Every structure is written in structure tokens, then in C-alpha cells.
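Take this structure, written in C-alpha cells, and hold onto it; I'll ask about it next.
A single protein chain has been omitted from the complex, and every remaining protein chain is retained in its original position.
Now for subunit A:
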Amino acid sequence: MAGNFELLSEQGLRLDGRRPHELRHIKCKLGVFEQPDGSAYMEQGNTKVLAAVYGPHQAKGKKTESNDVIINCQYSQATFSTAERKNRPRGDRKSLEFKMYLQQALSAAIKSELYPRSQIDIYVEVLQADGANYAVALNAATLALIDAGICLNEFIVACTASLSKSNIPLTDISHFEEVSGGPKLTVAALPTAEKIAFLEMSERFHIDHLETVIETAMAGCREIRDILEAAVKEHLVHMGSAADWARVC
């Protein structure tokens, strides 16, 4: 199946009918659980992710020696998340890799100086996987952190981008596009500061196109940031309406 499809038709539409720069449909909700300190649910197309945040709390055991905040992430994918129902053990290589990436990106956003000798636990569960799993997981984690009231420098959001054969960059890659060939570039960024916290690429493409593809991913990040921001505001209005906060916003 791989490589047989042209990612972008001559009419300028992608395999699922989007135009090159369009994101998938995004839905998100904060505070979906009561138990954790913060939680969020995020849907980006058919990729659906749940995130929960505990903390900040006192770091356990040996970890207390360090003065910094300890960010502990866990990434897992549900057995039923893909078409093939594979049993995915929690500690598999892929999950561990994503866990590291999450920690790397999030530590760039969390104001760590405010939480010395403390620990923040972030749990991410992918319920349905349809491409750009890491990016959606990170976006959900950001929302959950906000819900938990943890201070961030700014929104940290991730977005993927690819390159069609006619060298037109594509935003937000679906699973179908991932397996149809073409490179996949994941960028996690602080959009306002225009800083890139994390960058990963799955396949080689020519360096001439790197800049435009990164810029496409960044544009996607900015767009997602706006959506997340709106969701946060709405959540606050909803929460605060009881306390008459609605006027403040």
C-alpha cells in the first residue's frame, strides 16, 4: 500500500479531501476527570487522546536531591486504538521514545523555577490512533497542564507536516498519509516566542524544502494554539460563570 498514492491530487486536494494547509477537525475539552489535578480530552480528526496531570507534588525517593522540577510522563496507546487490535505493553520502545519526547518538549514550557523539588506526573493515553499521535498527545498534555493550573511560559503545541511529490508542503498528516509514503516532520513549538522545543523527522527529503516544511508545521502550531486558547477561554467562562467571572474575560 505504501507509496502508491499521490498525497496531493492535481485538483489540489489531499487523500481525505483537505487542502494542503488545512488542519483536521479539532475538538477539545478540559477537565474531563475529577480524580486528577488536571485533565483534557483532545480529538484531531480521528486521533483521540486523553491526558491527565497529577501534581505538582513532593518528589518521591532519591529524586528529591535535585532542586529542579521532575517531569514524569507516561505515554500509552490503547489496544483498540488501531485497526489491528494489538496488545501494546506499556513499556514498549515506541512508548518510551514518545515519553522522552514529551518530557523534552514539556520541560521547555513549564516554568520549572516555580516548582523546586517537586514532581509533575503527566499520563497520556491514545484512544484512537490516526496519525500525528505524538503531536496530539502533546497538545492534550498542554491542555491538561493548564487545567491543573501549572504555570507555563506559553502554550506548547505540536503539529506535523509532510511534503507531496510536487513539493507542496502539507499540514497535519493523517495515518493514511503517513503510510502512503512521503516524509513526516513533527515540530513542537512555543508559537508566540517562535521557539522550537522539539523536532523530529521520519524520512529524508532534500534540504531545500526543509525551511518551507518547518514553516508549514509552525503555521499549523499557531493555528492549533488559537484553537486551544479559545477552548481554554471557553472552559474558564464555563467554570467561572458560577463565580461571576464571565465579566472579567
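Keep this in mind: a contact is a pair of C-beta atoms (placed from the backbone, for glycine too) under 8 Å apart; a residue touches a chain by one contact, two chains touch by 3 or more; residues count from 1.
Rule of thumb we're sticking to: contacts and distances are computed from a predicted model.
One chain of the assembly is not displayed; among "Signal recognition particle receptor subunit alpha homolog", "Translin", "mRNA m(6)A methyltransferase" or "Exosome complex exonuclease RRP44", its UniProt protein name is "Exosome complex exonuclease RRP44". The omitted chain makes contact with just one of the residues A:Gly45, A:Pro169 or A:Gly220: A:Gly45. Contact between subunit A and the absent chain runs through residues 9-11, 13, 16-18, 22, 24-25, 45-46, 83-84, 130, 167, 174, 176, 205-206, 208-209.
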